[in-house]
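The complex appears here without one of its protein chains, the remainder shown in place.
Naming follows writing order (A and B), and every chain is counted from residue 1.
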Amino acid sequence: MKETRSGAAELTHDFVELSEAGAAVRLPAASALGLRRGHETEEGGEGMRRKVALAAIAALCTGLLALPARGGGAASVRAVWMEYDARYNTFWQQLKKEFEAANPGITVDNVVVPWNEGHDRLVTWIAGNQAPDIAIVGTRWIIEFNKMGVVQPADTLLPKAFIDKFIQPALEARINGRLYGVPVALSARSLYYRTDLVKTPPQTWQELLAAAREASKSPGVYGIGVSGKKFAELTEYVYYLYGNGGDFFVTNPDGSYGRCRVNDAAGVDALRFMVDLVNKDKVTEPNVGENDRGTLQDLFLAGKLAMIETGPWFGGMIQERAKTMPFAVAPMPHNQGKPQQTLLVTDSIIVFKSAKNTDAVVKFLEYAYRDGPRLEFDKDFGMLPTEKSVARDAYFQTAFYKPFIQQLPTAKPWPLTADWSKVEDVMWDAVTAALLNTKSAKAALDGACREIDAARGIK
Amino acid sequence: MIARAASRLTAEERLAYLLLGPALLLMAALIFYPVGATIVTAFGATDKLGRISGFVGWGNFRALGADPAFWQIFRRTFLWTALGVTVKTTAGLGLALLLNLPFRGRKVARMLTVIPWAIPYPISAIVWQWTYNSQFGLLNQFLTTTGLWPHPPAWLAEPRSAFAATMAVDIWIGLPFFALVFLAGLQAISPEYYEAAAIDGAGAGARFAAVTLPFLRPVIVMGSLLSVIWTFNDFSVPYIVTKGGPMNTTDILVTHMYKTAFQFLDFGPASAIAVITFVTLLAFSVVYARLYFREVV
């Protein structure tokens, strides 16, 4: 047979080295496929086929056997941390190193997941019986995971002295007297404003509108940011809802959530006010539907917004990206005649029932919750202090942190219900419909309540 | 003689099964069980962990059928698929023909064509999302400064433009694949056929119709069928570019299924959606195959 173009043979001739955990599996692609350069002779058909089969099986087996079992040494703690921002953060790595040095015999296995994927990844791992030992979770996920039956309440493991360290507002994960998770991150939302464009911080909605109108007069600046793109949180509507004395559900005497009440006067007026800011008063950025909170923050940093409502981490972002921008922080405005109330959000660390080494877990948590690491965490990720002792630190006594901390006692968190995902989804559609003017605020919220009550099985 | 024929068939079959072995093994191990598990789950009531607590027969399907939003999503998925596949195959064919012409720099042009495909889907989606933004994105800036479109819409802010914009991303990502597959197909056409046609006096158009199309037909048929299946199930693009918004107007079956499973933890209904997707695509394939598959299978 004449030699044909062996282009394909050239491609696969090279040996490929696959190494996993030290074991090198040589997959001699060329010989497995029987490809040789040019003139070498081939073996007989039968032998060739057997070689291919054997090579494949050998490779598979070697791969299988070469892997170390998961888990680790004597005691290990497997922790899932969420990435708050995209900066390559070494906080957890540092903590791991220091803890392991102080506690030989315990290894910490850090798994870092992008926040936006965190919930879905945890669901997958839990459903696949690969739950970690501890994980940072959005506190409202706790209800959900509890329904899955995988959460071990924190107060069964941690001593009372540990839990007493926390400030009251941070203990959102306390449900019916049981503390399910340990607070790790705390934020309250406030109004950031440009001091050169807004002379006095607005306290009421009426003052807010006036300030926005005034600031919009400056060229290239929009008064205030409103987001219309579906996002992980129902902001900014919740700020107006809470600021108008409204809430999502009626609270039953036993503390459980009753029917949906966003379509009452408080809720409708809140939505109407926000929608009017966009469509009637036109003091917001255009095309709200394409912006989520992240983009709003970027707009503020680019100097296009005079006011924005967001959390404490934003201060750090301003320092980093717009050092010279003159700004200040004020408590979240409220409707005239209604009490001031902002949103409070916590993230918690939960311990999974499947955790084998609870002693190691407790040791690690106690190490991680000393004042030093906690202060560093709050600084690194732009969070508010969760412990009384840390709250006393000079770092938090500045003019920047004052408005955040002063709102904590009256701030209200998201409703802690397992259906929250669905509720939020429905609410977002209602808010967007109102913003895009396809429905009136009342109609949108009426529809939302109908859907929410139906989904939750409330008559 | 009959005995010889019989034994030859068996030997050929033996060889065939041996050659199919590795592929079958891989598929059996990794697909049959998960798919089977999904089908079973579709008929069950699940707890929040996805474990089946009981069987509800057609209950999950009935619940989906009763939900008008579901039918909207279903219809939209058809629209999404039909438009996407049509543009991808026709534009892909056009691009392949272009890249087949002999011109200098053709090699570079081909290489450049592959690039959109070489970027991971989620990253493309995010980059496009950014580019579409009316404040920060360079698309509208480009359109306005060149005068091509003095007042472009805020693409992702409104339902209709959001749908078109998301579709554009899906097409953008899928086009290189088709161009490449068709290009490979064009290479397989021996120049003898074109020569014979040219000798007979056929112009470029007639040569295309009589030589290129018939030869490419199997590739076009199979390629578009695969494209229908992939586009129907395209998850990253709609999910990341718009997360299904605004007001779920870019939600298609697979993103809806993902939300149902991972956000609402309703694994039973989610599996039901998966089965519906599968049955739909199967039905389509059967019809398609009956019409076009004579020479391919």
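Here, a residue touches a chain if its C-beta (ideal position, glycine included) is under 8 Å from a C-beta of that chain, and two chains touch if they have at least 3 such contacts.
Methods note: contacts and distances are computed from a predicted model.
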item: Protein name, per the UniProt record, of whichever chain is missing from view ("Monovalent cation/H+ antiporter subunit D family protein", "RNA polymerase sigma factor", "Carbohydrate ABC transporter permease" or "NADH-quinone oxidoreductase subunit K"); value: "Carbohydrate ABC transporter permease"
item: Hidden partner chain, touching residue among B:73, B:156, B:183 or B:241; value: B:183
item: Contact partner of the left-out chain, one of A:117, A:196, A:359 or A:376; value: A:117
item: Contact set of subunit A toward the excluded chain (per top definition); value: 1, 4-9, 11-12, 16, 18, 20-21, 27, 29, 32-35, 42, 44-45, 48-49, 52, 56, 63-64, 67, 69-70, 80, 82-88, 110-117, 121, 124-125, 127-130, 220, 232, 293-294, 297-299, 301-304, 313-314, 317, 321-322
item: Residues in subunit B touching the chain absent from view; value: 9, 12-13, 15-24, 26-27, 29-31, 33-35, 37-38, 50, 91, 94-95, 98-99, 101-103, 107, 109-124, 126-128, 130-131, 135-139, 141-142, 172, 175-177, 180-181, 183-193, 195-204, 206, 210-211, 214-215, 218-219, 222, 225-226, 229-230, 233, 235-236, 254, 257-258, 261, 267, 271, 274, 277-278, 281-282, 285, 295-297
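The rule we apply is simple: only the chains that are shown with their structure count from here on.
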item: Length of the line joining the C-alpha centres of subunit A and subunit B, rounded to whole Å; value: 32
item: Touch list for subunit B against partner subunit A, complex; value: 18, 21-22, 47-50, 132-136, 154-159, 162, 242-248, 259, 262-265, 267
item: Touching residues (chain side subunit A, partner subunit B) in the complex; value: 49, 53, 56, 119-120, 123-124, 126-127, 144, 147-150, 228-230, 285-291, 295, 298-299, 302, 304, 421-422, 425, 428-429, 432-433, 436, 438
